[in-house]
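Heads up: the structure comes next, in C-alpha cells.
One protein chain omitted, others in place.
Right after this comes chain A.
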Amino acid sequence: MDQFTINLLFVGASFALYIGIAIWARAGSTSEFYAAGRGVHPVTNGMATAADWMSAASFISMAGLIAFVGYDNSSFLMGWTGGYVLLALLLAPYLRKFGKFTVSEFIGDRFYSPTARLVAVLCLIVASLTYVIGQMQGVGIAFGRFLEMDEDTAVIIGAAVVFAYAVFGGMKGVTYTQVAQYCVLILAYTIPAVFISLQLTGNPIPALGLFGETTGAEGSVALLTKLDQIVTDLGFAEYTAANGDTFNMVLFTLSLMIGTAGLPHVIMRFFTVPKVSDARWSAGWALVFIALLYLTAPAVGAMARLNITEQFWPNGASGEPVSTETIATDPAYDWMATWQQTGLLGWEDKNGDGKIAYFNDKNAETVAAMEAAGWGSENELTKFNRDILVLANPEIANLPSWVIGLVAAGGLAAALSTAAGLLLAISSAVSHDLLKGQLTPDMSEKSEMMSARVSMAIVIVIATILGMNPPGFAAQTVALAFGLAAASIFPVLMMGIFTKVNNKGAVAGMIAGLVVTLIYIFLHKGWFFIAGTNSFTDADPLLGTIKSTSFGAIGALINFAVAFTVSKMTAPIPQEIEELVESVRVPRGAGAAVEGH
C-alpha cells in the first residue's frame, strides 16, 4: 500500500469516528447544546478541554519554534500551561457556581450593564474568529500535503466535517468528539517521539530522553551537550542558552498565561461539569492531558534539530556536508524531495561543489571557517519552514508509513477540535448574548437553538472563505487573539469575582485594555494588518524591548488600573450585586442553579 492510501485510510477512519460520535450524542435542549447538560465527568471534560485548547499551533508549530530557537522559546511551554493555574484558582469554580452558559452573560449580570455584555461579546467574537481562521488555514496547508489535494479542497472538507458534528451535536456532541480527537492527537504526537527517542537515547520516554545520553564522537554524551556543540560549530546560537531579552521573555510568558485564562472557548468548558468541586478538578485533568503533549514537545524539538543537522553533516561539523547526489538517491533523504514540492523546504548548491552546506552565514567567524574548508560562504539550505518540522519528523527519522498516516490524522484532529470549540463559543455569543439577551428576549428555547445553528453555519462559511484566502497574517492574528483575551476578558472576570468594581469601572477597563493593546499591535504589525503602515517593528519596538506579542500583560495591567480608578470615582455596586458576588464565592447550591434553567 502506498503512503497516500495509508494517509487516506487513517484520516477517513478518524472522520467516520467523529461523525459517528456526534450522531450518538445529539443535543436536544439548550442546556445540552451550550453546556452538555452539565453532566460531563471532570476527567472527560479535562480531556475535551485539552483537545479544545491544543490547536494546530500546539501540534504543528510549537516544537518547530522550540527546535530552531531553543531555550528562549520555552515561553510557549510555560505560558500555555501556566494559564491553567489562573483558570483553576481564579475563574473556573466561581463561573461554574454562577451557573449560566456564556462568559459575556456573567459579565453582563455581574456588572448589571448590557453595555458590558455587549463589549464582552465583541471581544469574544473578534478573538475567536481570528483564531478559527488560523485553524482552517492549518487544515489546508498540512492536509493538502498529506492527501495530495489542493489547499482549498482540504479546507472545504475540513469545514464540512466540523459543520456536521458541531451544528448537530452542540456542546454535547463536541465534548465527546473532542475526547476521541484527543486520543488521536496524543497518539499521533507521542508515538513518533517515542521511536525517535529510542533511536537517539535508548529511552522510550521522550521527556526523559531529552535529558538523557546519546552516542557521540567520544562515546556516550548528553543529548543536549551534543546538540549545543553541533549548532554552535555551525555558527548558530547555543541551544540551551538564553540569547534573547530577559524582560521581554518574562512579559511574553505572562501574556500567554493571562491570554490562556481569558480565552472564552476554554472558560466555557468549565460550565459543563456538574459541581463547583468538579470545575476545580477539571482544570487539573485538562492540564494533565495537555502536559502529556507539552512535556514531549521540547524533546521533539531538540531531537528533530539534532537529526536534521546530522543529516546535513553526517560526520559532524568538521566532516563533509551531504552531497546533492546523496540527497537525490539515498532513501533516507526522500523527505526532502516530498517537502520541496510544497515550497516550504528549499536548497541550492550555490558554489557548485556538489555539496549542500548548512550553516549560519550571518556569523562572520563561521563563514570564514566554511570558506577555508572549501564549502563556500553561503548557507545552501535556503528554506526550512519551521511549521513543517513536526509533520516531516517521522519521515526524517525513517519511521514506518503508518506512523506518517497517524500524524496526518493527529494534526487534523488538533485543528478540527479547536475549530469546533471556537465555533460553539461564537455561536453561543451570537444567539444567547446578542439575540436572546439583547434583541429578542422572549425567544423560545427551540428557536434559540435554531439561531445558534444558523449562526454557526454562517461563521463556518466566513472562516472557510478566509481560511482559503488567508489575509497572510496567521501569526499576527493569533497574537491578536491572545492580546485581546488577556487585555479585556481575563481582568474583568477576575475583578467581577474578587473585587467590588462597579459597572462603569468594568466597561472603562475593558475598553482601555482593548484599545491600548490593539494600538500597540497595529503600530508594530501595521494598521488593521495592512503591510507597510506600521511605524515600528518587533526588532526595535516602541517601548524598550517589549514586542507587540508580549503586550497583552501590559494591556491587562491597564485594564485593572483604569477599572479601579473609575470605580473609585463612581457609585458603588447595588445591594443585589453585592449578594451575587457573595453567592458566587461559595460553592453551596451550584446544583440548584442548574435547576433554574
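To be clear about the criterion, a contact is a pair of C-beta atoms (placed from the backbone, for glycine too) under 8 Å apart; a residue touches a chain by one contact, two chains touch by 3 or more; residues count from 1.
Please note the rule applied: contacts and distances are computed from a predicted model.
Between the listed names "Taurine transport system ATP-binding protein", "Fumarate reductase subunit C", "Na+/H+ antiporter subunit D" or "Putative solute:sodium symporter small subunit", the UniProt record for the complex's undisplayed chain reads "Putative solute:sodium symporter small subunit". Screening A:22, A:147 or A:223 against the full complex identifies A:223 as the residue touching the chain left out. Remark: the omitted chain is touched by one listed residue; of A:210, A:234, A:381 or A:434 this is A:210.
The chain not shown here is touched by just one of A:74, A:326 or A:377, and that residue is A:74. Of the listed positions A:295, A:462 or A:511, the one in contact with the omitted chain in the full complex is A:295. On the side of chain A, touch with the chain left out of the figure occurs at residues 71, 74, 77-78, 81-82, 84-86, 88-90, 93, 207, 210-213, 221-228, 240, 242, 246, 249-250, 253-254, 275-277, 280-281, 283-284, 287-288, 291, 294-295, 298, 498, 582, 585-591.
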